[in-house]
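Shown next, in structure tokens, is the structure this report addresses.
With one protein chain held back, the other chains of the complex are shown just where they sit.
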Amino acid sequence: MNRAAKVAYGGFVVAAAIFAAMFVGALVMMAIGADVFRTYWVILTEPLQDLFGVTEILVRAIPLSLVALGIAIAFRSGILNIGAEGQMLMGILAYAATAIALPGLPKFILLPLSLLAGAAGGALWGGIAGFLKARLQVNEILSTVMLNYIAAQFYTFLLRGPLMDPGELVTGTGTPQTIRLPKGAWLDRLVEGTRLHAGLVIALALAVAVFFLLWRTTVGFRMRAAGAEAKAARYAGIGVERYLIIAMLLSGAFAGLAGAVEVAGVHRRAIEGISGGYGFTGIVVALFGGLHPAGIIPASAVFGLLLLGADMTQRSANVPANMVLVLQGAIILSIVAARQFMNNPYVQDKVTRRFAKWFGKRVPTVPEAAEAACPDPADVAGPCTAGEDGQGDGKNPAEGR
Amino acid sequence: KAKVRIALIIESTVDDKGWGQAMHDAIMAVQKKYGAALVEYNYSEKMKPVDAGSAARQYASRGFDIVIAHGAQFKNLVLELCEEFPKTTFSFGTNAEIGPKNVFTYMPMSEETGYVNGIIAGMVTKTNVIGIVGPVDAGDSARFNRGFILGVKAVNPKADIKVAFTGSFADYVKAAELAHTQVKANADVLTGAAQQATGALRAVAEYKDKPIWWVGQDTLQITMPEGFKVIAAASYDYSAVIEVMIDKRQAGVLGGESIPLSFTNKGFVFKYNDKVGAVLTAAIRKAADKALADITTGKLKIDWAPVKY
Amino acid sequence: MVNFLTNILILGVPFSVALLLAGLGEMFNQRAGVFNLGCEGIMAMGAFLAFMPPYFLAGSMPAGMANLVGILVAMAAGALMGLVFALVTVTFRAPQGIAGIGLHMLGWGTAGTLFRHFVGGVTGVPGIQTLPIPFLSGIPFLGPVLFNHNPLVYLAFLLVPAAWYLLFKTPWGLKVRSVGTYPRAADTMGINVNRVRYQALALGGAMAGLAGAYLSLAQAKMFADDLVAGRGFIAVALVYFGRWHPVGILGGALLFSLAQSLQLSIQVAGIDFPYEFAVMLPYVLVIVVLALSGKSKMASPTDLGKPYNREQRV
Partner (left out) sequence: MRPEPIRTLELRGITKRFPGVLACDGINLDVPEHSVLALVGENGAGKTTLMNILMGLYQPDEGSILLNGRDVKFRSPNDAFGHGIGMVHQHFMLVPNMTVVENIALGMKETHKTFGLDLKQVRRRILEISERHELPVQPDAFVWQLSVGEQQRVELVKTLCLGARFLILDEPTSELTPQETDELIVLLKKMSDELSIIFISHKLHEVKALSDTVSILRHGRMVFRGNTADHSSSDLAALMTGHEVNLPRNECGDGCGDVLLEIRDLRVRSDRGYMALDGVSLDVRAGEILGVAGVSGNGQRELADTLNGLRRAESGTVLLGGKQLLNRSPRDVIDSGMGYIPEDRNTEGIVPSFSIKENLVLKDFAAGTFSALSFLRLGTIRRNADNLKKRFDIRCPSTDTAAGSLSGGNIQKVILARELARGPKALVAVYPTRGLDMGAEEFIHNQLLERRREGVAILLISEELEEIMNLSDRIAVIYKGRILKIIPGGEATKKGLGMLMAGVMDE
């Protein structure tokens, strides 16, 4: 395919996928008699109408991208981390506890210190799953699912006990939440009158850092090798088990940091329900972003838009809140289904030749010598998977699960 | 009177038979009373903390007069927004603090309903075992539980009150499991708060012909299909709170007060189920009525905070 | 004390059923090489659809009949959702983990949306009643523990040997196992890999639908938006615990639900430590038991999660 055809083809596939998703959503909406067109109009345009909407998209994109970066690290190292939710909670606890314990410190110490504590809290939780997998062969899907529930209980325990706002006891309200954290632990707001906070800078900086970590450093090389083919990595002298644990520590640290940043920038006290949904949406964002920071950042913005837009529909188009889930689900399913038309050279090849036949064009010629034509991964990877690795090969852990 | 536009933000749903629905029903009732021309109402449900922030702001900037963020976790977001929209009335609860001048807080004194329910439970029980199916030991359900224990102890000091929690506000299935466990442990009167309690009540209803009873909280469970098991139930009636807010606002007071929800200000409705028959004896009614009256007049103060379980 | 323990068993056994049914279904999915994280969403739809006939047909039909219709509708819808998942992951070869999350959201959201529109408000149904097995239920200890439950409990436990037979003793089971371990080998033997995966996903979906129906009709006897509350994910995790074997999954489901029952009983018995730690117990226990148990290598369907394409090399 030439370039223009490729773009047209890609555009067509994406359009078809979005149409399919909207169609599924429309079925449900028609079942309940909602205004289909109005709903879609709201989702796609309302968040973008003013500065506030745009900043709110970013507010959601910040934790999403942090969680997704962590998940990408784990996936690249061969672990499916579905425990981001629990890791976020542990991060929030550690962050809040640090901030509450040291309120007197100047901001330039307290803020980094408590954010680091948050990362450490998440790392601890992720590290447990990593340890269990590396040393005791406990499947990570099992352990992370279970650890999410354990973290949730631990979280309420602390928020209702040792970390509870003493004021809640005095007034007798008893809500499980901490005191308003000291200002020194806050992330500043970037735009006056909105909630957009400095977490954005952290997320962007860490995206760059993750790129360097995974593709430019020896540690990242080891983690990717361990994830892509553990046997070969072991043979080449890489301590695979150790790097599994390191990957999960890092992955957990990102989730923990996401929690900490969310509290430091948005809520400014640990309350219940903060992590809700970010863990799973983070996985989706990570995979949409091709497990690569350059993809994750835009993907998290897209999902920020989707989450916000869909959320606005219940106010502006009068559909039940659950419709948000329907639309998200339908969009995820149809876009991932469409992906192979974009990425898989086998399918592309077939489609191209079918088209060539229809339009009576000559079938594209193929180089003579087979050896000279083994696919270059740079060509194989599609727009969704900025790839340093060969996507055509089934070993990519992302394609795995 | 000028038109008021009210917005409600909740984390659960408006039909959860619990926390969310209580507020929703109250606003609907007030709307009915004042007329739809006077009260405009819109709600956002399933709001995670971050979504609640955008929803509240959207409401405020669209000119809603009263924005109710129904949950103590929304405290921060209200305190932040109220400065930016000084003309808008914000409200959140449960909270007993006096907020800024355009913020109302509200605080259900749930120990009161707990106490009255406790008296009934303490007198109804034959096994002397009473079960509480709690969600999480916090907020108004913690107050309810402690008031309940005091009520039971007041009439039946020997009763064994088994307190247990599901760890979740909305896990109906687990609440049912817990209720069954309570019954197996000999409890013959159960109670519980939050939306999950519906699950527990469903479980109690399964003991159709056995003398297992329920005393209710949050919504008027007497009218539910499982009502035949409910001896009496208390429900929150936030219309008092809503009306206060509307009236004060019309009078130019945008906030700066904490509105309790109590028997005294008719924030709680307490009803017996006349159809349960003999279990609800006159003696029980009398004792409960007396407690209710004493609480209402302020004669009886319930010191719930020190109760441990 | 004996009574205390018996009660834990009596209650724990029916708790395990939803996990067991969904777990067995997921086992077929995974044995065929497809990882379906959307189990939770299918359960939500199943729970909702099973609830609808008894709710709406209460007057016009005997309760048992309405329940049966509900169960069948739930299973059919589950199978349909399994097929949708098959379309996305088998035919379109989408990454399965992410597609599963999509399916979960779709199922959960659709159930909630339709429930709001057609019912609106948490409501109960009479549900499926206990059916003591004559004679057997009279046996001391074993009777109440095993033979005094609702029919779906018996069905679920009978499905364990049935699933075992299906998986290990029938042609279809053979195909499923080969397709999940070495699809290319199956293909060269003239087995239509994708068709078998479609079938397995339909079966798995139907069983998840049944699990949902159990939740709404037998266990909670009501429907609410969050009814499933993560049980689908736990079921998926238990498949790993049970090492893709029906008996292992039964063990996992029982371990989890007995621990759950134990935890509730301990709380009810009056404990002196924060209840949150009691609530954690089942989750911790499952991890600990798995960590301490021996490993067997040959169990896992090695091609789990990999889409198959005849012409594409691995």
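Note that the chains are named A, B and C in the order they appear, and that numbering of residues resets to 1 at the start of each chain.
By our rule, a contact is a pair of C-beta atoms (placed from the backbone, for glycine too) under 8 Å apart; a residue touches a chain by one contact, two chains touch by 3 or more.
Keep in mind the model is a prediction, meaning the values are calculated, not measured.
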Contacts of the hidden chain among displayed chains: A, C
Option touching the unshown chain, where C:I191, C:I234, C:L255 or C:V268 are the choices: C:I191
Interface with the unshown chain - residue positions in chain C: 165, 169-171, 174-175, 177-178, 181-182, 184-192, 298-299, 302, 310-311
Contacts of chain A with the absent chain, listed as residue ranges: 212, 215-219, 221, 224-225, 228-229, 231-239, 345-346, 348-349, 353, 366-378, 388-390, 392-393, 395-396
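To be clear about the criterion, only the chains that are shown with their structure count from here on.
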Graph class of chain-chain contacts, one of line, ring, star, complete, other: complete
Separation of mean Cα positions, chain C and chain A [Å, integer]: 28
Chain C, residues touching no fewer than two other chains: 116, 225, 276, 279
Residue numbers of chain B (touch at least two other chains): 13, 137, 167
Touch list for chain A against partner chain B, complex: 52, 56, 59-60, 152-153, 156, 160, 167-169, 171-177, 180, 193, 195, 262, 266-269, 271-274, 276-277, 307-308, 311-312, 314-315, 320-322, 324
Contacting residues of chain C [partner chain B, same complex]: 7, 10-11, 15, 18, 116, 120-124, 127, 215, 219-222, 224-227, 229, 231, 260-261, 264-265, 267-270, 275-276, 279
Chain C contact footprint on chain B (complex, rising order): 13, 15-17, 21, 131, 137, 162-168, 170-174, 176-178, 180-182, 184-185, 187, 195, 198-199, 202, 205-206, 224-226
